[in-house]
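Next up is a structure, given as structure tokens.
Part of the complex only, each chain left as placed.
In order of appearance the chains are A and B, and numbering begins at 1 in each one.
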Amino acid sequence: MNLSVNIAGVTMKNPVTTGSGTFGSGQEYNEFVDLSKLGAVTTKGVANVPWPGNPTTRVAEVYGGMLNAIGLQNPGIDVFIERDIPFLKEAGASIIVNVCGKSEKDYVEVVERLSDQPVDLLEINVSCPNVKEGGIAFGQDPKALYEITKAVKAKAAQPIMMKLSPNVTDITEMAKAAVEGGSDALSLINTLTGMKIDIEKRDFVLANKTGGMSGPAIKPVAVRMVYQAANAVDVPIIGMGGIATAQDALEFLMAGATAVSVGTANFMNPTATMDVIHGIEDYMRRHKIEDINELIGCVK
Amino acid sequence: MSKKQVMAEILSQTSLADGIYDMTVKAEEIAVQAKAGQFISVYINDKSKILPRPISICGINKEEGTLRIVYRVAGEGTAQLSSCEAGEKIKILGPLGNGFTQKKEKAVLIGGGIGIPPMLELAKQLSCEKTIVLGYRDSRLFLKDEFESYGTVVVSTEDGSAGTKGNVIDAIKEQGVEGSIIYACGPTPMLRGIKAYAEEHEMEAQISMEERMACGIGACLACVCQSKDIDSHSHVHNKRVCKDGPVFDAREVEL
């Protein structure tokens, strides 16, 4: 039975990675999951310098999901290279680094710093709704997305994968812009912008007012966008948004994703990633499917 | 040591006071490792609520493999938890966080409101001389009797219906409580008062903090508090309450 898939020349031993920002750099979940058994570990967004992130309250629970406005707190690329990459290598994990920035210069700086690192794939986060500058601005305008993609691609030693925002009118337009700019793969979706109000305090629950919605509740939107993007461009897609079970993951694969990320579900169940992998294996056994690639995009 | 997620059977649940519940669960793998001041993540049997509720460990029985939690109904999740009955199972993850670092010096244990329960296991384990200061809203002095078997208990109530009228600091002053180290859990304003009191009296103070959480294990960066110095993990002035805490040296954090 073959579970391995290929994302822009990078072989993943199975199609399951982690949602950036939900899994740190793997250290904390290492207690629950053998990181070398994952398709890859996708790390929390890292910038050129340390970012303090947003004030608290940073998370809120909503029906079937959650909002977050962490604001991309991260220790900066120096610490990341010194501490997190060696840890992940030691643990035997394939590595997808999520890169964030406020300007083109920031992104390029991080990408250049990573060029001699044992990193498999770069996921470029242009879709974080929780930081004022940069972030989502690049992710909501096809022209800006094209430009940043081109700039990053020019300097990247590893294949790049632009991470798309779902907060757009037409996801295919964004997917095309990223691919035209040179993105070797795409990942989607990042979070949907949402808001929660505490009616007793008559105030926003999040200090940032709005936050990014994730978890099971957003899955139908994510599956739709992955399907649309997969049918609009010819690069592999890592699909995500609400995946908590193997059934969820299979929906994304059938819609056209080559691999999937498990994000918020880790908070519901720290072994969610492994449970998804095992569930996919069970499905393949039950349906006598020899190669996972047979399922990718099989629903048209 | 490692954290475990288990389906724990509820062995008993009773109400201690209006809206305050006392639950004991069977969770051997967590109980054998648990320390005073740690907490567990409690999942609610309602699929619309995906995040766990952090609840401090109030009692640990390693022989029986049980944990005791005492919690207040604060919203829908804890309300649903309070309607669970013995025999039902709940998903829990733990033990989480660092717990109190137990020292030998003469201790002052301070609990305020729903910060009282985690002090009980500490009171039981700390073998040194100690005074226990409990701050309540009114005369419903939940858990007070149990604390009395572990040390001298001093009480404050907001409405003055028992002990010193006022807060725990008022009680400490009025009732002449002394010691060289403080262990405390309670609402932020109380912790702020204790931090100031400890600085003034040059005492060590270990305070247990609260923040909204998602992962509960240090991965998501939801639950940070502000640290005085640049934190060695985050490289910014943020510490994770769930992993670096919930217990902090009061001098390390900004409140």
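Convention: contacts are C-beta pairs under 8 Å (C-beta built on N, C-alpha and C of every residue); 3 or more make two chains touch, one makes a residue touch a chain.
What you see is a predicted model; the values in this text were computed from it and never measured.
Enquirer: When all copies in the file are counted, not just the one of each kind on show, what formula do you get?
Expert: Per the file, total copies of each protein chain kind: A x2, B x2.
Following the convention adopted for this analysis, only the chains that are shown with their structure count from here on.
Enquirer: Can you work out the whole-Å distance between the CA centroids of chain A and chain B?
Expert: Each chain's C-alpha centroid was found; their separation is 35 Å.
Enquirer: Under the stated contact criterion, what part of chain B meets chain A in this complex?
Expert: 2-3, 5, 43, 47-52, 93, 211-225, 233-238, 243
Enquirer: Given the complex with chain B, which residues does chain A contribute to the contact?
Expert: 21-24, 27-29, 31-32, 44, 50-53, 56-61, 63-66, 68, 70, 73, 75-76, 79, 215-216, 264, 266-271
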